[in-house]
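Submitted below is the structure of interest, expressed as structure tokens.
Let's look at chain A:
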Amino acid sequence: MIQQSPGYLLVLATVLPVLGVMLSLTLGGRRAERVALMTMPAGLAVAGAIFACVLATRRPLLYVVGAWAAPLGVSLRADGISAAMLLTTAVLMCAIGLFARADFRTPRPGPREARAPLAFWTLLLGVWGALNAVFVGNDLFNLYVALELLTFGAVPLVSLDGRAETLAAALRYLLFALVGSVLYLLGSALLYGAYGTLDVVLLSSRVRADTATEVAVALMTVGLLAKTALFPLHLWLPPAHAGAPTAASAVLSALVVKASFFLIVRLWFSVMPALPILPAAQVLAALGAAAIVFGSVLAIRQTRLKLLIAYSTVAQIGYLFLMFPLVAGAAAAPGASSAAWTGGMLQAISHACAKAAMFMAAGLIALAVGHDRIAGLAGVGRALPMTVFAFGLSGLTLMGVPPSGGFLAKWLLLTAAIDRGQWWWALVVVAGGMFTGAYVFRVLARTVTRPGERLVPSAPVARGREALVLALALLSVVLGVLPFASFGVLQIGRLDLPPGLLR
Partner candidate 1 sequence: MSLLRDLFTVVAVSAGAFFFLAGTVGLLRFPDPLSRLHALTKADNLGLGLVVLGLLPHADGWLGALKLVGIWLFALLAGAVAAQLIARAAGSAPPRA
Partner candidate 2 sequence: MTSATLYGLMGAGLVGLGLYGLVVYPHALRKILAFNVLGGGVFLLFGVIARRGASSGLGGDPVPQALVITGIVVAFSATALAVALVVRLVEETGMAALPSDDPPAERAPRTEP
């Protein structure tokens, strides 16, 4: 078995953070933070190298683990969207890690090891490893293990502060996640029973439209939707994402929900590219539209900043699902399908940057004023101008105001909708932007009103942390002004396009 030469990078993408987990648990104490900080540049380098490889060769990267070829063995594969998600994850992990240092420092003097810092840094590395395993996984059962790894990393992050509300939120999150993965596993079992393999690439050429496949895909999709928190399975998300510590909220909202979304994309467009999925895809998009409306309305009604941001995640997840009917049946309309594909993935990436920035901004605001009640935010704009500016910038991305990444994503979805004669989804995109504007401006308007007395921050906010938030917010905007051709990378290795259609 000849291995593709840079394929080992795919192994490293998961092994590095996993090595970090082991080291941090063994060394313990203050070294946990150091291990995490050292893993970050290495992980970023690996992700960058994978991205560069895929970009340079215009072909997906493949690695056969243990040299046992599928269907007996497990292989790893990074196509364009894997490479993009790996890089996004690495960048965000670095930013969030640096941001979290101030919150999860092992106090000096004190015992050798403190609970929250050890748990946070180790779990953060665990989440990173799991995310990378999801993005490069090419075997449905391996992806199940990766998803479970992600759950076990993410759930304890929610309840790190040990308050009763966050314990309840973590428990609810765990139960949803477990049911989601067990349904996914059930579907994989049926697919194995029908085709004798769990390898995504092999399945893509074997899958037929029959009862077993339909039941399997339905179960897997519902399970993954529960983990992605698509309306009406979103109940667990707001308390979990709003209750977690700031850095954890950023990871959960920006990245963790994207992993199960990513798997739905894999399942629908890589595992069963040849099946007629348009009617079912319309249902997914309808749920997405409902999520946009419902999430936005609830976000507008929130009185706490973190809950508002969490409901905004519920709404923004809705956009991701608008891509399904627009991408489906790529052979019929390759141009529009490619545009929708890029739009959907770009929405995932720009929302990741913007939402991480928003949660981090909210964390800094809460640190400065001692609470996160929106009604009491008057004067924050003057006290923390950089943070509020960053909040506003990420708001622009979420709304889809040009020239942000969110704008480009939503524009692509909108044009694809019109091109494919599904104009109603275009209306949803436009309406969603207005809803988003309403809740973002509600917060911004409050922060710039003049308070009765001058606001004095109750705790100092480090300039460096503000700069990190601004950097992420700027990144979410800059995605929109990159030359359009650079998004061609997202199309590399799509299994639902006939080879001739690849640009």
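How were these candidates chosen? In short, all candidates are chains of the complex that A comes from, given by their letters.
Throughout what follows, contacts are C-beta pairs under 8 Å (C-beta built on N, C-alpha and C of every residue); 3 or more make two chains touch, one makes a residue touch a chain; residues count from 1.
Owing to the predicted nature of the structure, the values given are computational and were not obtained by experimental measurement.
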Chain A in this complex touches just one of 1 or 2, namely candidate 2
Footprint of candidate 2 on chain A - complex, ascending: 72, 141, 144-145, 148, 151-152, 155-156, 159, 162-165, 167-168, 170-172, 174-175, 178-179, 182, 185-186, 189-190, 192-193, 196, 232, 235, 238-239, 298, 301-304, 307, 373
